[in-house]
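Note that this is a trimmed complex: some chains were dropped, and none of the rest were shifted.
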Amino acid sequence: MAKEQPKAHPGNSTAQPREEKRRAAWRDELYRIIFEADTRSGQLFDIVLLVAILVSIAVVSMETVAYFKETPPWPDVLAGVEWTLTLLFTAEYVARLICVRRPWRYALSFFGIIDLLAWMPLYLTLFSVESKSLVIVRSIRLLRVFRVLKMMRMLREAHSLKRAIWRSRDKIFVFVAVVMVAVTISGTLMYQIEHESNPVFSSIPQSMYWAIVTMTTVGYGDIVPTTVVGKVISATLILLGYSLIIVPTGFVSAEIQSQRSASRLISRTCAHCLREGHLPDASYCDNCGERLLEK
Amino acid sequence: MAKEQPKAHPGNSTAQPREEKRRAAWRDELYRIIFEADTRSGQLFDIVLLVAILVSIAVVSMETVAYFKETPPWPDVLAGVEWTLTLLFTAEYVARLICVRRPWRYALSFFGIIDLLAWMPLYLTLFSVESKSLVIVRSIRLLRVFRVLKMMRMLREAHSLKRAIWRSRDKIFVFVAVVMVAVTISGTLMYQIEHESNPVFSSIPQSMYWAIVTMTTVGYGDIVPTTVVGKVISATLILLGYSLIIVPTGFVSAEIQSQRSASRLISRTCAHCLREGHLPDASYCDNCGERLLEK
């Protein structure tokens, strides 16, 4: 997410005219503010942007609530805030386009498109185009929160989370396949048993939806078996499904644990007897008594 | 699943006539394509078959949806696809029968019967036999997905899952017994308390169904206590049941963890007796007493 524009603006073009160079200077400055999170102003920019995104989501959410839609002063206030923020997002988008070296590459990147869709739809409504619903993508911009989080040295946490998921990708695939097979079989089975006496099991896809809702223990209750056989099969499927669904919990636990102990053990080795695995704050090798090197 | 026909067609029958042998050659070839997943054509066959199964399940599912049942072009399209796939499955079944050495053994095996039921029912409908519902078994064929997965070197994952379950079989049995006793006792109890003022607790089996739905935290809400005593007992049962149901999560976690650390032990091998699995800090082989090589 933070590597949108990694190769921009190193000042290596020595043969540039002076004018060009001065322009490059403020563009570089702008680039550092907008795309980097290390400087003070960069951090400030990220936080202001995040607050603006949160406010704009709050405003869009409030506009869907009946009370705010109808009570006199609110619709105007909300429209005002939304237009202000939209202008701000437009300015931000233009600034991004200006300060990056390859504007098209940014414009066509994932976040470039998201940034475009954050302000474009509202202008289109002026030409009576029904595009308001595209404002939904603004909530995707919330993902930028991780840039701000990184800033706060929490990157390591987000990273360990991501690594745990990545390491388990094979298991996740096998597990999703098993769940899909289980959902298909139990969905088809329940449809055959229930659909004649129970209209809510109207089709196999509907039954598969029931199977997912049930196996994850969400259990809305909008679709429930009513026949005796249906209930017996259903109770069995619930117990089997539950056994299935707790397996990933165990894998995630084990993954996190092993990752943690791995990062703890590969820390320090004695230069004398080559014994590994000394505690982070050890000063002497606990095998041969030799002094350890400082970290 | 992949060992349906392990002893088929090794070319050890030396006294066969030439004609016979040539026939055996293409039968062997066919066998390798259909039953083995190691060659390129075998892999292709498995993937094509899996796609065909997925499509046929999608078609059968769509046929149960009201929209596709009624909108003019769809019923014919779906019937067409279904007949095409059924002919394909028939051809596949015949091919399997031809290429295996002992056709009856295949025909009576688990997957043999499932394969038969994948195409047979549709033909029977021609003789106005109401056997459409048998098409359900097609979804069982989805289990073949694991053959394809194996191919993709994910066997190890599926295997570790299976082994974790197998190792815990005793615990699973004890746990299922405990759950069953808990379900019976709480089901009977709730029936006695609720059934007079609350018609949904209509019988003890119904109450046991409620107990299973509640203890697994699915909680549909189609059967809920309405009396005060019923709610108090029910809240207590929920907390007890919840405590019960989290125990297997812990066991699964521990099982996966211990299996993982076991597989980590297979790292150091004795150069003298080739024994594997020495602890990371061992200095001598624990089988023959020979000094181990340093890592």
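Read from first to last, the chains carry the letters A and B; within each, the first residue is number 1.
Operating definition for what follows: a residue touches a chain if its C-beta (ideal position, glycine included) is under 8 Å from a C-beta of that chain, and two chains touch if they have at least 3 such contacts.
If you're wondering where the values come from, they're calculated on a predicted model, not measured in any experiment.
J.: Count every copy of the one sequence in the whole complex, not only the 2 placed here.
T.: Full complex: 4 copies of the single sequence.
The definition used in the following text is that only the chains that are shown with their structure count from here on.
J.: Between subunit A and subunit B, what is the separation of their C-alpha centroids in Å?
T.: 32
J.: Hey, which residues of subunit A end up touching subunit B in the complex?
T.: Listed in rising order, the residues are 170-171, 173-175, 177-178, 180-181, 184-185, 187-189, 191-192, 195, 202-205, 208, 214, 217-221, 224, 228, 231-232, 234-235, 238-239, 242-243, 246-247, 249-251, 253-254, 257-258, 274-277.
J.: Help me check something: in the complex, which residues belonging to subunit B touch subunit A?
T.: 57, 60-62, 64-66, 133, 136, 139-140, 142-143, 145-146, 149, 154, 157-158, 161, 164, 172, 176, 179, 205-206, 208-209, 212-213, 216-222, 245, 248-249, 252-253, 255-257, 260-261, 280-281, 294
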